[in-house]
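The block underneath contains the structure these notes are about, expressed in structure tokens.
Only a portion of the chains appears, each positioned as in the full assembly.
By letter and in written order, the chains are A and B; residue numbering begins at 1 in each of them.
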């Protein structure tokens, strides 16, 4: 046996094996002088933040290199990036010192004009298209859509209000800002306001830092010190900003796991979630574009709702969108009835036929002028179904969708029944509609549409069926709450074919 | 240093490292001409389906090669496989064109006689033994066991029925087929019926496809267009059919996560589930047979209930079975009292002493002639305990089992109490037993046995203890619902030693 004849192919194979390993170890690009200054201290004082940043793409590449990608592989969507940023890693200073005059939380920090809160405008330096899409996204308006809706104020009082028992009354008064920041606004986003400056001892001596009311928060509709709306970090967690993380369902779970929006629970119990859980360790969550069938075998939240998807032969199946309603004709959560998505991401202007700030009346009539029309709904349905057809035959997709339509009709019908019972209780004086959310029976009614109809619709939308559609906060509990209202209203329940 | 003397062992080691890598890249076998024709279009029109199939064993081997495996490693259980199938991969045509005359959904598709719904009979060409076992499995009868049970019809009406409020009545009328297909029958299986043909535009021009009522569905007891019962794809997801997926608990979670059958929740919170979650990334879920201790360190659902298990020295610990009740003496879910498993998988014939289609009376008396006897129960217990003893000493197993027996007695006793209270409410006219499920108080009673007793029993059966046995829909809520019935019936609750 001649060692040379064996060794050569072996070395070639070895090289093929080792090159990918070496590629992982490619040297990180230079950081700017400013970022080097940041790292000088923060490597020691904030080791976790620095280590996480080093683990991400921003530390491993430069805008210049990112701009060299082509077509569907391009991640930087701005037409150009300022020259001074192009050749260095996207480090501390690149994000925390952009446009200092625009940020009310900018402060002098060792000679740098640093702002604490990085906003979508900062990210837009490189990711302009995503920032524009997100602006049009209902999520970016999540703060005012609550805060400026009088019915929400009643609801918040009924949920978060401070209770006191006095003189035969249970009185609910306004909750603290801390309470609101930890409940609704945790996901919707707080309003950040710079209220002053505080001195703090550091290992560099006493230093001044801005005091920001509403901080910390990474809600999707956060009102920022530069006036922009939203936080990219809601889904793209600081400081690694890994696309792999945003594509996994745990990110969405943070705000879509509760009984009001049970998306994650339904997903994780669905066939899609089953396949994901069993097999995702072998999938590629970093590939851009994301190739259906090759990089992943079953969708995550991002795949159906946001991601740029291509087929193995490179055809685009779905365009990337940071306006999450682009593939959504119907709004099936959070409000009394399922209804077409609102036209504008700013929902504060909506008034129903009874003058209430709701997209339907309590009897179910849509406030049509504020909602998208059939043509827009059909376009969105087509975009969504295109992703379904990547893995399902048309007859499967059509059968699924017709059930979903049936569910929207059936759940709205069921909510009409529970609302009719609640109306009777109001008429009977069993509850006071001054605040339609704050008494026990009103909460049982709220359960019917806010929790149970939502579960039924999500299982239907996501083909989750089974448990969450029936017994796990689904139709069974929907009917239980409805019959409790009937019992209280003295309405007899009967059943028959 | 002489490079040759170093290089030779290095190359040998290298070879040892690379051979397994190469093995993974072994060339896929030929596909049949028919399958090649399918792939010609569907590679493009259904890229996800094709990619998933390519990722599975059916694309990577042939029946011929599979038949060469011996003993416990054999996966094909049919004595022989038709010659024309032996030498090619198990592709599209091999499953979707089998026995075309038997499938009512067979249609002409580009010259091929294709059926949409692949059934257990199709799988039985290679997997005859599993198909036979599954036929005897209560799961395969899951459709008729509901549909032909009059009490189930009352229950379905009470859960899924369409509610309307009129003339001081809350009336429940029959739900749509779409609603039923998305609730009970999502897991139990729908009845598939070919109702006609529809033309659809495709990129090949207009084509006809069968229209199938009840489609899509992959429930365990699906009634198929060829008259067979069940869907192998309920657990062996199309189109990769990975045994690794069926062995992981997420597959079972799809139908066993809700409050009626909280198996997954209890498992994931148990010590078994803890070990699985923490360590399964390093286990081998593809090995056949499955070696306890070597391939996995803690059981999944499949390990205890279905899988062929061997010890590291090759001894068989448990035989593979697709009749899931083979290791189950007791039925602890879904019915008013825990009771011995039914003798026949067809439970439609069961009548209790009061003539009701239930395996016990409402007072708890078993319909013994329809249920397995003590000898059969003991055999099944022994089969289950043999798997326990793979990792636990006998004293541990015995202690565990005696608690489980205590739980069956204690939960039945507790259900007897809540049923006694419900009976009193019926006698008092507080609810109408015409339909024993449709009114609020009846639902509170249903909660006691259908949800809470079930949680207590599952935690006991699976050594999950703790949360789901007490506070997470366990004994606490069981007692809360029972005392609500007592309060409504004017029955005083007292406690004492």
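Definition applied: a contact is a pair of C-beta atoms (placed from the backbone, for glycine too) under 8 Å apart; a residue touches a chain by one contact, two chains touch by 3 or more.
On a predicted model such as this, the values are computed, not experimentally measured, just so you know.
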_Assuming the complex is a homo-oligomer with 2 chains given explicitly, what is its full copy count?_
3
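We take it that only the chains that are shown with their structure count from here on.
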*Distance from subunit B to subunit A - Cα centre to Cα centre, in angstrom*: 33
*asked:* Quick check: in the complex, which residue numbers of subunit A touch subunit B?
replied: 3, 6-7, 10, 13-14, 17, 268-271, 273-275, 277-279, 281, 292-294, 297, 311-313, 315, 389-396, 399-400, 402-403, 406-407, 410, 413-414, 417-418, 420-421, 424, 459-460, 465-472, 474-476, 479-480, 482-484, 486-487, 490-497
*Would you pull the subunit B residues touching subunit A in the complex into a rising list?*
4, 7-8, 11, 14-15, 18, 21, 43-52, 55, 116, 154, 157-165, 168-176, 178-179, 181-184, 186-187, 200, 209-212, 215-216, 218, 237, 240, 242, 244-245, 248, 250-251, 253-255, 257-260, 281, 435, 438-441, 443-444, 450-451
